[in-house]
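Sharing a structure below in structure tokens format, with a few things to ask.
Every protein chain but one is kept in place in this view of the complex.
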Amino acid sequence: MLERKEQVLLTRIFRFSASHRLFMEGLSDEENFAIFDKCANPAGHGHDYTVEVAIGGEIDDETGMLINRIDFEKQAAPVIEELNYKWIDRDIDFFQENISTVENIGKYLWQKFTEIVPGRLDSIRVWENPKSYFEYFEEKQDG
Amino acid sequence: MLERKEQVLLTRIFRFSASHRLFMEGLSDEENFAIFDKCANPAGHGHDYTVEVAIGGEIDDETGMLINRIDFEKQAAPVIEELNYKWIDRDIDFFQENISTVENIGKYLWQKFTEIVPGRLDSIRVWENPKSYFEYFEEKQDG
Amino acid sequence: MLERKEQVLLTRIFRFSASHRLFMEGLSDEENFAIFDKCANPAGHGHDYTVEVAIGGEIDDETGMLINRIDFEKQAAPVIEELNYKWIDRDIDFFQENISTVENIGKYLWQKFTEIVPGRLDSIRVWENPKSYFEYFEEKQDG
Amino acid sequence: MLERKEQVLLTRIFRFSASHRLFMEGLSDEENFAIFDKCANPAGHGHDYTVEVAIGGEIDDETGMLINRIDFEKQAAPVIEELNYKWIDRDIDFFQENISTVENIGKYLWQKFTEIVPGRLDSIRVWENPKSYFEYFEEKQDG
Amino acid sequence: MLERKEQVLLTRIFRFSASHRLFMEGLSDEENFAIFDKCANPAGHGHDYTVEVAIGGEIDDETGMLINRIDFEKQAAPVIEELNYKWIDRDIDFFQENISTVENIGKYLWQKFTEIVPGRLDSIRVWENPKSYFEYFEEKQDG
Partner (left out) sequence: MLERKEQVLLTRIFRFSASHRLFMEGLSDEENFAIFDKCANPAGHGHDYTVEVAIGGEIDDETGMLINRIDFEKQAAPVIEELNYKWIDRDIDFFQENISTVENIGKYLWQKFTEIVPGRLDSIRVWENPKSYFEYFEEKQDG
């Protein structure tokens, strides 16, 4: 028999502008274009990224809020600001070891935000442009 | 072994404009600002809220529809209209006892819409502004 | 005990413009209007549809990508193009046997895209207009 | 010498869903496709149109409003509703004599709205889809 | 003979959330509802306002910019912040003497921004909600 359990999520949306290039280091430009298409352009290119951070947990009976917005915004701001107006492949260590695909940007942001709301981060969604987004989340399962 | 089960959802989107104030009654303005930030402004402030109502169930073989839109729109309209162009803390009973956070607006709408489509309401999503939304849903679990 | 399992999804968004009419063949215009409202207008009407195709699986360690975009876009293009600038009830066989509700458009696109990414299609979302969307997906369950 | 004169405009936005076909009656399908591309598909196709109606004039000192919204909405509703959920080439007389390009839809709406706010209509903008819009307005000139 | 003169404009977009009520002080609730419809609700209601500030002038040859963004953002911030999360009829002096229609909000913002970029303000556009906006500008004329 299926039982239903109440779930609540609050999502806050952030934006940052950055440039990146998709490429693998040992490969020629031709080989990189074959894998990454125009995203492999050697001089890079850029996007206005949108990040949706979904947080779960319990609603506080007294305040009626899932999280304290003031505290959360204060902690989230430097995570986003570090990426904002950067060439992330060059300016951010993580992307020197991981190709700056939207998939890896999602994984990077999951790591950053899970430290801010440990055990309560539900999902990270990253829009690379208005036609494509990536989601990273964890599914609950019986162990 | 994992089996996959077909799921279908239809989401209808509504909008309402309202004002509210976040505060706890026993507290001073200073204390309320410390918890609710500028949302505690004593004279209130407002938003254009967007509501996404997701409905599950079975697609009717004859009509090809999950719900009859005419019936649903007729029942949904007064729920939304009751909030529209109101100071919800003052004009709606529920928010005299529950702080008018987007979380509580979501819970309120869940109660209202679950009466319209009993057993078929899948989730309520409320956008407070273009940068923040709340979701309320129930997760199916083995009992 | 609940365990959490990492999940990743990449969603690509497509658009097509089409016309359709909702009606059941044996019924009079009056009967069709009673069920389908203004969507039953005999001469049809149209929409700009938006399609969100969500794909799951594993991120390729080498490329940092869930799917190869070049390959996927090439395979997706004819599926969307076949619907684009058409009266789908007349121009597409599937909708001669299935009423062209957004629900059935979702089912049709699930069939088409599941052939492109077999076993990896997570969900299809179809926006009929900015106020209504339909989702088709499969839920994993213990068998 | 240039003097600056205060100008005020209020724009109200409406939407309608419709289908249409671009073609010229004497021509073959091939000839029509050569001129109108995929818009010439014989069975038609559709769009969600957005209409922006800009009204000028003087702000009423007493009410602080350029137009009375209640009156205007009442008069605008039937103009939009007449196009909504229609194949405009077949259901609307004007488009039996004028090809239903977005240009001609703009001209049609100019005629309709100029009767509602005579001498005060500033411009009509019609979005055919999110990538294209047409504007019709009249420029003031020394006679 | 008509000559064409190059014109350039830079528009910066701001947002604020506020509540307001449309009413005239000597009138009864019934009379106010007759003029202002649901906007006359005595407890007020709210919106997420969007403001577009268009600035003209010359592009600086050295910097390639019409205005220095750092300076402008610094001066614009307090103008917007003063309205943000307020009941503007009560919290802002101007709207105690002027009905807080979107028309008057536009006039208020014109006064504020014309002090920041004297002689270079081209227009103020205020969106009250996604379906209605007001524009205030000055038209150049031969004197």
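Chains: A, B, C, D and E, in written order; residue numbering restarts at 1 for each.
The working rule: contacts are C-beta pairs under 8 Å (C-beta built on N, C-alpha and C of every residue); 3 or more make two chains touch, one makes a residue touch a chain.
Being a predicted model, the structure only gives us computed values, none of them experimental.
Asks: Could you tell me which displayed chains border the chain that was left out of the figure?
Replies: Within the full complex, the chain not displayed touches A, D, E.
Asks: Thinking of the whole complex, not just what is shown, which of A:44, A:64 or A:106 touches the missing chain?
Replies: A:44
Asks: Residues of chain D in contact with the chain that isn't shown?
Replies: 22, 24, 35-37, 98-104, 106-107, 130-143
Asks: Tell me, which residues in chain A touch the chain that this view leaves out?
Replies: Within chain A, the residues touching the omitted chain are 15, 17-20, 38-39, 41, 43-48, 84-87, 90-91, 129-130.
Asks: Please identify, in ascending order, the residues of chain E that touch the omitted chain?
Replies: Considering the whole complex, chain E reaches the absent chain at 1-14, 54, 59, 62-66, 68-70, 140, 142.
Please note the rule applied: only the chains that are shown with their structure count from here on.
Asks: Counting one step for each move to a touching chain, how far apart are chain A and chain D?
Replies: Steps on the shortest route: 2.
Asks: Among A-C, B-E or C-D, whose interface repeats A-B's (more than half the contact pairs identical)?
Replies: A-C
Asks: Return the distance between the CA-based centres of chain C and chain E, expressed in whole Å.
Replies: 41
Asks: Residue numbers in chain A touching 2 or more other chains?
Replies: 140, 142
Asks: Make each chain a node and each touching pair an edge, then name the shape: line, ring, star, complete, other.
Replies: Topology of the interface graph: other, matching no listed pattern.
Asks: If I apply the definition of touch given earlier, which pairs of chains qualify?
Replies: The list of touching pairs comes to A-B, A-C, B-C, B-E, C-D, D-E.
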